[in-house]
Structures are given as C-alpha cells and as structure tokens.
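With one protein chain withheld, the remaining protein chains of the complex are depicted in position.
Moving on to chain A:
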Amino acid sequence: MRFPHRHLLGIEGLSQAQINTILDLADTYVEQNRSPNKKSDVLRGKTVVNLFFENSTRTRTSFELAAKRLGGDAINMSVDGSSVKKGETLLDTATTLNAMHLDVLVVRHPESGAVKLLADKVNCAVISGGDGAHEHPTQALLDALTIRRNKGRLDGLTVTICGDILHSRVARSNIQLLNIMGARVRVVAPPTLLPRAIGELSVEVHHDMATGLKDADIVMMLRLQLERMQGQFVPSVREYYRFFGLDYEKLAAAKPDALIMHPGPMNRGVEIDSLVADDINRSVILQQVELGVAVRMACLDLLTQHGRNDPA
C-alpha cells in the first residue's frame, strides 16, 4: 500500500482510492486504540513535531497521541501566530526545525496557504492541522471515517453542513472529500456566512434549515467562529440560534436516523442545542474525537512509509 504524496496539505489532490487507503488503515488503528496494549512501533525512531501557530487542544492532543501510540517521539511547539513579524517567524521556524532532522511536521496556522509555504521549505513530511479558512484535511478524513463506520458508505448519502461556512476550513475540506467520495453535499447558512462563490464548489446552497436538512443522512454543525469575524456577520447570537441553531424541531426535517456531527469545540446554545449535542442515539460527536486519533495514526503511518521501506 503505497501513498504517493509527500505531504498532506489538503483533501484537494487526493483520489477516492487514496482516501479509502487512509480510511482502511485508520480502521485497523481504531482496533489498536481500543485494545489493552495501545502502543505499536510503526514510528519507532521517528520524530513528530506539532507546530501550532494557533490555539488548539483537541487537534494537537490527537496528533500527539497518534504519534505516541505508534511509538514515535512527539514534541509540541506553540508559536504566537498573531505577532507582527509572523511571516519571517514562519519561514525561520521552518528552516530551524528542518535542521533538526524531523520526520513529520504537523502544522496549524491562522493564515490560508501558510502550511504550503512552510512545506516548500522543509525536507520532512508535513501534515496540515488546519490553515486559515483553507483546509483541515484530517478533520474531513475523521468525519468520513465516522460516517463510513456508522452508515457503511459515503457514496450516495446526503450530507448537510450548517453554519459558518465562510470562516471554516473544516467545511472546505469536507466539501471536497464528500464530493470525491460521491456524497451529495448541501450547505445551510445565512448569505453573510457563505463565500460568494460557494455554489461553484458542487454544493447545494440553502438559507433555511428546513429545506437544507430535508431527508439528510448526516447533519454537520460548524462552530460560529466569533474570533475570526471582523465586523458583524449576524445581528445577534440569539437570532442566529433561532434560525440556524440545531434543535430537535429543525432536526425533524432530516432522516429519522440522521447522524449529528460537530468538529468541536461546540458553542452550546449558539449553533447547537445541548440536548441534541448530547443525544447518544443521534450525536456521534465523541466518536469523531475517538476516530480522529486513528485517522491521524493512519496519516502518520502512510507519510513515513517511504522512509521506513527504504533499504538501509
């Protein structure tokens, strides 16, 4: 099982077969993570650095656990991405880390394209942990794994992504992945939270939860990214919740067995009602977290295979 890419910077550029390769491998790691002995030595002797220019708890922890469960050495570095000289810091940091012979660099950065800029400057494999409003590939992959394990497939499902699409890298990665895998994608948001050309990305655009959720198999809620908003995109949180927050009433439009997903962290009472989020029959939000570790193990495994298989 060869993985032809050096880096994982986005879903764009991956084929259906490559996505399946990642998901299949991740399935095996789900079992490993659930077994009493969670550790293997796939990454023994390998160094993984989590370089985060933006706050993150769950993604960083997930990558760190993934590396450690595979027997690799994981180091976390947090850099303030909002400092004035962040441009120079980025490339300087890249070249500095490069000199230390890393095997995998996991990068999160608040600016779209920053991970690619950095990847061009290092010799190791780079995995995007999310860049600006561009892509968050491992999130889309773990979402896909969650759907596949619950529904048995992705092909032909109707997936509705609701909320702050404009600022969301999760949405962009998911739209690409779901299209590649043959799912039907809808987005629901007020026009102020949609990129102008969203309709050109092979999605159905809705501004009303009732029509957007109608007969959906999967409901993906996105966090209202208040910290990224410059100016007012919605008049108030109260109004947003009234029209776009997911509660049982709106959820009734979806299929009775529709799954509820959220990449976290949730704003309870803003984009999602607590009762819905915690509904053990509908919500797979915690499963997403669990499968996230397995997906990241698969990515680390595949991106380091090349080096491992080389005859010494």
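Quick note on the criterion: contacts are C-beta pairs under 8 Å (C-beta built on N, C-alpha and C of every residue); 3 or more make two chains touch, one makes a residue touch a chain; residues count from 1.
Here is the rule we go by: contacts and distances are computed from a predicted model.
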From "Amino acid ABC transporter", "Nitrogenase molybdenum-iron protein beta chain", "Cysteine desulfurase" or "Dihydroorotase", the UniProt protein name for the chain not displayed is "Dihydroorotase"
Given A:103, A:131, A:164 or A:273, the residue that touches the chain left out of view is A:131
Per the whole complex, from A:7, A:46, A:69 or A:109 the residue touching the absent chain is A:109
Missing-chain contact, candidates A:26, A:90 or A:147, resolves to A:90
Absent-chain interface residues of chain A come out as 12, 86-88, 90-91, 109, 111-114, 116-117, 131-135, 169, 172, 195-198, 200-201, 230
